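Missing here: one protein chain of the complex. Every other protein chain is in place.
Moving on to chain A:
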Amino acid sequence: MDGFEDIIKEFLVESYENLDKLDDDLLALEDTPDDQQRLGSIFRTVHTIKGTCGFLALPKLERVTHVGENLLVPLRDGELKLTRPIADTLLDMVDAIRAMLRQVESGQGEGDDNYDALVARLEAVRTQPATQPATQPATQPATQPATPSADQLAADDSTTPAATESTVPTATRTDAGTSAGNPDTSGRGSADEATLPDRHDAAESLRPVQAAAEQAAAEQVAAEQAAAEQAAAVQARSDWKEAPAVSKNEASLVDASVRLDVELLDKLVNLVGELVLARNQIVQFSRSTDDAPLHAAAQRLNQITSELQEGVMKTRMQPIRNAWGKLPRLVRDLAASRGKQVDVRMEGEETEVDKTVLEAIKDPLTHIVRNVVDHGIELPERRIACGKPPRGLLRLNAFHEGGQMIIEINDDGGGIDTNIIRAKAIERGILSNQQASTLSETDLTHLILLPGFSTAAAVTNVSGRGVGMDVVKTNIECIGGSLEIHSTLGLGTTLRIKIPLTLAIIPVLLVTTEGDRYAIPQVSLLELVHIDSLRAHQEIEYIHDAPLFRLREQLLPLIYLDEQLGLHPPRRRGDPPSDLNIVVLHADGRQFGLVVDEITDTQEIVIKPLGSHFKEIPVYAGATIMGDGKICLILDLIGLAQTGGITGGQAERNVPVTLPPWHSQESSSESLLIVDLGDGSRAAIPLSSVARLEKFATSDVERLGDFHVVQYRGQTIPLFSIDGALECQLVDSNSLQVGADSPLHTVVFRDGDRVAGIVVKKILDILHNQPVHAEPEGGRAAAARHLVIQQRVTRIIDLKSFLRPAMRRWADTWFAA
């Protein structure tokens, strides 16, 4: 039953905290009775306590909280106004809960106290007319019903000493026992005896031991003994002052675990990081001298720092198992009480997550699982009728993906009926008829996350009040996570919780490319492959310019990290092969190979977020500070797979923009390609209309009727040039004043299947995030805009409209049927 005790312990610690908060909330509420947020918070607290005690077989507690909740519903919904008597009653309820919890803690179940009077009062204040004048002397109704609760408290008092009495003798016994062997403390036992008369009996029975202790103590010098006695007396007095024996037990339980501020932990981790750096420097320094004591000290510092680092890191990481360990039990009991049969299957229990994150998702997980069992999974008869096995299946799966922790809760139950949600939403006035009919299924499903939204026909003591899912959402969003619901009517529901790993420590693989280090999260890592240039020649295959590697009969698309980072021009089919280090990864359900210069090391790191300047760059998940104090960027593999064309996004993977190596290749509508037109003027072309930058040799240019054309990727494309007057012309290599050898810089434009090349004198630059004004309407739109870029007047050319007439002519001439 160890696990069960753990649950109770946790429940108690949590509830004590919640109750303290409840006190504060209620008092604050007296001043501002309309504070919806506070009412909501009070409601959730009571709801949580009630929910948990339902599974811990604490029927009395459950009853009191249930009635309390009943009272809170009209308060939250504004049907009832919080008056003094109501507040008093609620506070009494809090006291009663606390008293019961204390009894639970002392191992006596809920105790024998009777809370009928309190329950009756809770019912009474709820049903009394809300119009009751506030001016009525509040003391009368308050004090009169309060009497039974005072009795109750008296009853509590009578039981608690009994509880402690059973523990006290043991304590004294060990005390005396040790004092026998250790004369220094011998005075203490007798002092206890003297100053705590109510423990007299217990101590009496220990006389023999005590006597032995005294005998041992007699051998001590008299002065010493006197001093010890004096100290003991002081000790005893302070004991007395701290006293109430009742709280001792509670204190020990609460003291056993300390909740820490995330901020403090973050600070500690940072400080330890700094310490590691300082340690490294000192160790380095000590090596360069022959000072033996310094060596020894450095060595010791080294050890301690390592241990400290490990310890601090560990304080924050826990397997997800700790959060959902109690769920199977919960499911079992709840299912049994509902006449349902549910199996629980859990995967990825060892997935580690930051303690604070873990804490934050515990409650949401409990709520979700309860909802699934209560509403999701159908009764066995119904399941059989639907052709499903009678036992429902609840699957929990946790894993890391793309720097996030994902928890999936999947059931094979009835799913969410969006029709009911729609009807309910209209009935509650959340949606108008028209809105409801235009909302997508997914959007409708997400309505269940609204506060107070419930589709349950009956409010049970488990769920149906519409609190659960809004707590879930609030808690998850509090830690920067998100919640998705996918449901198929009749087949089941999947909830997907994404939690960022910004606080988590993850193992990474360090790679080097173009002289810089980058970290790849190991969760995405499948294997490492090295192939030398000879093998590369045979084993790297190409589809056009896209390299592929045949890994055990599976075609693995390759992307080069340096190309993705804009540090290297794209490689082509004909390029001489070189040694390749391939990191085989999976992201977003796809596998691909990332080619890097060097694979260095593995390490555990703490992710730190990047600033606002890097938000637009999808390939980084964050950065970290390495042992040598340098910063290392962490790659976001999902982002990398997308920009690399492995998954989603660009359909035209094979036409990455070829840019000068120092530029990025992300294309946004505001990014401009700056070109020299050849007659001294500059133009800017929105990068979004540029498919690729190419260089053609003058000898590649052929004539086709009036047009100059080149063979490009199995297609014949016309070349145009832009002159100063912004007329689109047929290209004339002489007018560009290029030598026979120098290549033609060509901007390849693609619109659907229309492809054309625009020959320019020179590609000058690419500028990102340029403020481009809205396009003026009208025919000559292509020429109408200009900007001052780098102190030069630069025209913006919209290739699409610019090329329209020329392309039409090209198509008419050569493709007219």
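What we mean here is this: a residue touches a chain if its C-beta (ideal position, glycine included) is under 8 Å from a C-beta of that chain, and two chains touch if they have at least 3 such contacts; residues count from 1.
Everything below uses one rule, namely that contacts and distances are computed from a predicted model.
Student: The chain dropped from view, which UniProt name applies: "Extracellular solute-binding protein", "Chemotaxis protein CheW", "ABC transporter permease subunit" or "4Fe-4S dicluster domain-containing protein"?
Tutor: From the choices "Extracellular solute-binding protein", "Chemotaxis protein CheW", "ABC transporter permease subunit" or "4Fe-4S dicluster domain-containing protein", the unshown chain carries the UniProt name "Chemotaxis protein CheW".
Student: Among A:Y115, A:Y620, A:F720 or A:F802, which one touches the chain that has been omitted from the display?
Tutor: Checking each option in A:Y115, A:Y620, A:F720 or A:F802, the one touching the absent chain turns out to be A:Y620.
Student: Among A:L12, A:L450 or A:L610, which one is in touch with the chain left out?
Tutor: A:L610
Student: For the full complex, which residue in A:A57, A:I304 or A:I631 touches the chain that was left out?
Tutor: A:I631
Student: Write down which of A:N70, A:N270 or A:Q522 is the residue touching the left-out chain.
Tutor: Going through A:N70, A:N270 or A:Q522 one by one, A:N270 is the residue touching the chain not shown.
Student: Go through chain A and note every residue touching the omitted chain.
Tutor: Residues 270-271, 273-274, 516, 565-567, 608, 610-614, 617, 619-620, 623, 625, 629-633, 664, 666, 767-770, 788, 790-791 of chain A touch the chain absent from view.
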